[in-house]
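In this view, the complex is presented without one of its protein chains, the others remaining in place.
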């Protein structure tokens, strides 16, 4: 008996395909939903059933809870997997599923709500004994501030309570600078946000972003599967993730894991969740909890030999969590985004050729196919390349090798940025932090110039030969093929002479 | 310091690419060799260097030891990996490498020679205490025959010493039938082969083909990595392999493993080797030893988290063997051959589209690329699909899923045969033997007829719509694209409007 | 336009109508709601039949459609009305000589018949070696060998006449 009879996959792209794959392997029927631009998408073609939502923009399709619920009900789905993004952290949607008797493959609405409210989440974390960045949030006056700063230790930060995105932050290096900085910060906050409240927080130097993957069942059981290091970020978008984090000791790892599980227990959590921490110099501080599957979950899967989507479905069906196996080796994930690697601008267009990486220790989670139109409607992530090897050095080398093999023609991708990261001394030595991407030298070495320009000139030379009728013509001209091949793909030629 | 400076990969196709990948990950420079039809092959494009051998047929290129050695010397290679097939089990070639100071990544010439001579191999195996199929090979007369048959137990086989390919075999069920059968067999052998010698062997009922993967170093160390079950065969060509073999108990597995290691020690073996056994009803019998990497080695790799090519290179460089890790889960490999799945005829042609399987637990070892010409010059194997999952049921489901995802257009492949095997009750229950492929029902169920014919009619309907200017035209007509796209691939459109 | 499909001994006729509500396929007294859409790679189409999804690779070569569907490969004969009418006329004129041609390039390693032999359907006539495999080429129907047109050991290309039958 499968865990569920029929699962609606309320997402698109690689994560929809990811969920469909595991569901099918477990004998669960799958239902895809799709917006108008996604009619040909792989998740539609690979699911057992597909329901059109209409609309182009996310809010008219994948974010429209009523449409999604109607699709689930029309096909009599008994479960729904939200993936990540879209409706995955929408407490009301989770509740609506439950009300309709559809098992929401995620935490209860209350847990989503608690962790979605950042203030509430901090409060619960503090109560559960999870370390927070030390600071002083309330009742700020000069005396209390000085006392708190002395206790925390300099440098400290003054942040505008109403601020965000790095605005209204002042760093203070010693007590002498504290009061002048307070006045300036309050003035700045008033003019910028019309609200002069500020708060004090420890300035975490060289922070690393480290997160714990956990899984909780409906019976109070909680397990965790080690950590992931996600410090290679640009504008808070992760680009390269690895597991384990080279900075953690087994003792720190255990403390972080236990803290994450304590938080999950505090909100009666069920399902897959990730607790994000800032890590710096032997200390870790709670950032937030993501109440869903994380993009980078596969690096945990390959190390622990676990299928986290399977575990999600099991606990959603009422099973107990299973103890994780001992992790093995080192894993790295690279997110492949449709963007110009030099300017970071989104790159739109049609994927016209595709050559996937393969071989030992390489996993590709992708919804790429030839003919895919990359449009501005959705996220720019095209694929995730995951590698696994016996140790970190081999994993880095394997990831480089796979990146060289992976060829996407038609849109530019962020792969070269990942390659520069993997080749950088800072990443290789492992002593890096969330600022690494800004520091990496991405210039082309001068000694490559000859090769690059020769290859480009050779491409034009070939194109000219191909276009003309010059002697020395190489390759085949597709335009001269008999038109019948062009009908619907080429006919499979069984036992004919190769041309 | 890498293990070697520069490695010549004396092979083509997926195994050449397999070796190149690991070598590059270990920082070893790679040199590809290629015949004329292989100028565009992936192993040529992915290696650091490439040397043309000239010639089309294997004997004029990859089998020409002089050409291969000249290539290795011209690029100053300090090691050579023979892959499988071609020169990999040629003792003279191994010796020629050694004489030139090139490390042959394989066993010493003497070990290749001993195991390559089937009579000698049986003799050494018997001396080393490895079980052979019980029988009577020499000094056959009626009395000795009857005594031996009684000891072995009926049924027994009488085989022509000069025979082969199943000819000249008689099965005898009881003592009464023995002498009449001997006379007939001798007469038959005389008329068929001009040689009336026959020998007696136990008739092994429902044999399974089970083999042990081992690795030996230059210091007498030998380890083994469990077994592989390779009973899904057609004309002695393996099609689907799995690990572990469901028929073995841990005790039997250990006995087979120790027997294989004893044989390796008996011939001072070095490197990767496979000892093949017949298994039936709790007993196993030595068949032969393959003194090279085996096609199906990846199912061992994914279970043991080991890179066998890396281990080969390590022991070739003089390192000690490393103790294998505890195996995890279940693995299945499917060989994807270019052949018509209905007639088993070779399928030649050009690969015009390719869509690779992906996701969790899926590995593809392949040298396929769009534009590949499948010619009659070489082996028909195009790719190997390897899946790994927590248990056998999940592995079978994952393999089915991946086979559905894997699309090759331009040549027909054996994938549907593998799919029928995986779906058969005989394979699923695990109680199968080397005769399984002949017994599997490959007929299309009648309830699929409607769908198949509708899809085919729809394809013609679409093709007609596409060819004409009818209303309701769907999709895009590539023939109307601007000619500049056709030059050398489509231009990557950064930030243009999608059409 | 009607399409006549035949596969594995079964036959069906389909008619496709693009209506305001979408595409409808009719076969006998059955009707299916279809959504049919070519993927941009030129060889794949997505087929939704009453909500069920199928990912189909198709190669159309005249009246022969080769499908990849659900991991399997099916070769289906599909004629449209006009072709069917034309073939019905031509069919009446057929019969007489038949030829066995090499279905792939290879080497003739065995010839199992001689001129004048009676053969039955499925009987191996010639063995061709290609890609390290021995491939028996068999008679497509009962008949008599008129002429053996090849020699043992000869290298032949695909399409080479090997045996003439009647």
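Order of writing sets the labels: A, B and C. Residues in every chain begin at 1.
In this section, contacts are C-beta pairs under 8 Å (C-beta built on N, C-alpha and C of every residue); 3 or more make two chains touch, one makes a residue touch a chain.
Computed from a prediction, not measured in an experiment: that's the story for all the values here.
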item	value
For the chain not depicted, the shown chains it touches	A, B
Among B:75, B:266, B:342 or B:440, residue touching the chain not depicted	B:75
Touching the absent chain when the full complex is considered, from A:98, A:150 or A:453	A:453
Residue, one of A:219, A:404 or A:439, that touches the chain absent here	A:404
Residues belonging to chain B that touch the chain removed from view	32, 39-40, 44-52, 75, 350, 369-373, 484, 486-492, 494-497
Footprint left on chain A by the chain that the document does not show	235, 338, 341-342, 344-346, 348, 352-353, 355, 376, 378-380, 400, 403-404, 407, 409, 412-413, 415-416, 419, 443-444, 446, 449-464, 466, 471-472, 474-476, 478
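Simple rule for what comes next: only the chains that are shown with their structure count from here on.
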item	value
Chain of greatest Cα-centre distance to chain A	C
Chain closest to the assembly centre - both centres taken as Cα means	B
Centre distance in Å when chain A and chain B are each reduced to the mean of their C-alpha atoms	38
Distance between the centres, which are taken as Cα means, of chain C and chain A, whole angstrom	48
Chain B-chain C separation of Cα centroids, rounded to whole Å	31
Multi-chain contact sites of chain C, meaning residues that touch two or more partners	37-45, 54, 57-60, 66, 103-105, 158
Residue list for chain B, restricted to those that touch at least two other chains	345-346, 348, 352-353, 355, 409, 412, 459, 462-463, 466, 478
